[in-house]
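Here it is, the structure, as structure tokens.
What you see is the complex with one protein chain gone and the rest in place.
So, chain A:
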Amino acid sequence: VKNYFQLREFSFTLRDDVYLRFQSFGSPQELERELQKINPYKIDIGAVYSHRPNQHNTVHLGAFQPQEKELVFDIDMTDYDDVRTCCSSADICSKCWTLMTIAVRVIDRALVEDLGVRHRLWVYSGRRGVHCWVCDDAVRKWSPALRAAAVEYLSLVKVALTPPAQHREPLQAEFPRKKDSAQRWELLRGRAERARAAGRPCYPDWEVMLQFCFPRLDINVSKGLGHLLKSPFSVHPKTGGCGV
């Protein structure tokens, strides 16, 4: 696509919450100059449009449309608040970050093996999660419906966690005797594995694992072509953390 860079939307948020959308630039140098001049608080990247975004008001209604955009995913640590006890909301630590790592690995495998994706960038959001930018040519042209389908494909419905009846009582009796959750987990897992070895379908351990670790995605971030997402390698306004 000719003029690819010129058709890309950027958005800046200025210090006093002034929000500038549909910014576009003739060249990377021009972007750099503008950044230095304006010094925005926050930088977002949007889609590649049919016309230069900074001229969208001159185009008649309906003709100014997003043409392509990277497929993006946002995994937010606050979505895991119900299964982490070390932190909550915007706090993160090395313990709960493991959940994030697991989610990243699950999604990455699915992207590569199932969706046939090659070019993806995983980047820390700067505060409490990660973003993934999928840049394959074909994927950039995906419709909103297809993007939403990808998120749904990667999402799992929450199932109620109850071990089968015959296990519940003995487990409940023994749990208090165990020193910590690691031991309790081993107990549960041992029971389940033994049941399976004896030919009985019994998966409470897997259900717990899925419940805790399966990726939790926000469909609204991924679905729309016009959606804006924080630029990788930029500084997060609230934490000062850099997204790499």
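Simple rule for what comes next: contacts are C-beta pairs under 8 Å (C-beta built on N, C-alpha and C of every residue); 3 or more make two chains touch, one makes a residue touch a chain; residues count from 1.
One rule holds for everything that comes next: contacts and distances are computed from a predicted model.
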Notebook entry, point to check: When you check the chain that is not on display against UniProt, which of "Nucleoporin SEH1", "Protein TRANSPORT INHIBITOR RESPONSE 1", "DNA primase large subunit" or "Phosphatidylinositol glycan anchor biosynthesis, class T" does it turn out to be?
Noted result: "DNA primase large subunit"
Next item on the list: Just name the one of A:V130, A:A195, A:C213 or A:L228 that touches the chain not displayed here.
Entry: A:L228
Margin query: One chain isn't shown here. Among A:N39, A:Q55, A:T98 or A:N220, which residue touches it?
Written below: A:N220
Notebook entry, point to check: Taking the full complex into account, what residues of chain A touch the chain not shown?
Noted result: 11, 19, 21, 46, 62, 113-117, 138, 142-143, 145-146, 148-149, 152-153, 218, 220, 224, 226-228
